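Incomplete set of chains, arranged as in the complex.
Going in written order, the chains are labelled A and B, and every chain counts its residues from 1.
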Amino acid sequence: MKQVLAALAMVAGLTGMVASPGALAAGKTTMSHIVMQVSDNDPGKWQLALNNAENVQEALGKDKVKVEIVAYGPGLNMLKADSKVAGGVNAAMDRNVQVSACAVTMKKMKVTKDDLIGGVTVVPGGVIEIMKRQSEGWAYVRP
Amino acid sequence: MKQVLAALAMVAGLTGMVASPGALAAGKTTMSHIVMQVSDNDPGKWQLALNNAENVQEALGKDKVKVEIVAYGPGLNMLKADSKVAGGVNAAMDRNVQVSACAVTMKKMKVTKDDLIGGVTVVPGGVIEIMKRQSEGWAYVRP
């Protein structure tokens, strides 16, 4: 019987491991992870993403939700030091929103980290980052 | 042996419970749940979302798919009583498509339920609604 219980525990453990994102997706935890994409060169979209992040934090509780905004392609302009929404980006980071810039786009646009708003996280690739988050069970929204 | 089977049943049950969205994602059931986002102030996008909803219902069978359209931000205009696609929105609701309006946007735009097409569902937040649906295993499409 001990062996059986050990085997059962192993099955449960294995299952738990394998299905963990499924498990995330099931519970409140997924409700509290969201990655937002900004890939348009459109300050209206940038502001909408910032509003969305704030609303989600207000609705779910700032400490109960993890929000990441990923900017890539023409959306990278949102994160330049002279961006029209620089104030909003800073306010979002102050509220613990992770703001990520795509390194592939930066290279293509000849933008360095110094050209970006301070505190922005550089990720290897914007789409790769979004794929990674979805594979971890995060919800995805493109405002 | 009885105890073992009971334990096995428990593991299976637990697994089923924990992994249920995964299970949803696996089977035909996810195929039949889709949430569509409308966040642009663009009648072309509104019509596309309505067409997409209809096509999905035709392809999978109206009674075998659950479709929800969530309008928020500048997309809320789609659901105003004087919307250019009011006829299409009514037709969608007649076909059991849930059409949802974001309460946060309504407050910001000073739009009340009376200003919207009759039958529209007001949800606490558009992005929150989309997160919730994804966490329940629904597919997400932004037309």
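As a convention for this text, contacts are C-beta pairs under 8 Å (C-beta built on N, C-alpha and C of every residue); 3 or more make two chains touch, one makes a residue touch a chain.
In this text the structure is predicted, and so the values were computed from the model without any measurement.
Novice: Quick one: 2 copies here, how many in the whole complex?
Specialist: Counting every copy in the complex, the total comes to 3.
Methods note: only the chains that are shown with their structure count from here on.
Novice: For chain A and chain B, let me know how many angstrom lie between their CA-based centres, rounded off.
Specialist: 22
Novice: State the interface residues of chain A toward chain B in the complex, per the touch definition above.
Specialist: The contact residues of chain A facing chain B are 1, 4-5, 8, 11-12, 15-16, 19, 21-23, 25-26, 30-31, 34, 44, 48, 51-52, 55-56, 59-60, 139-143.
Novice: What does chain B use to touch chain A in their complex?
Specialist: Touching chain A from chain B are residues 3-4, 7-8, 11, 14-15, 17-23, 25, 37, 39, 73-74, 104, 124-125, 127-128, 130-132, 134-135, 137, 140, 142.
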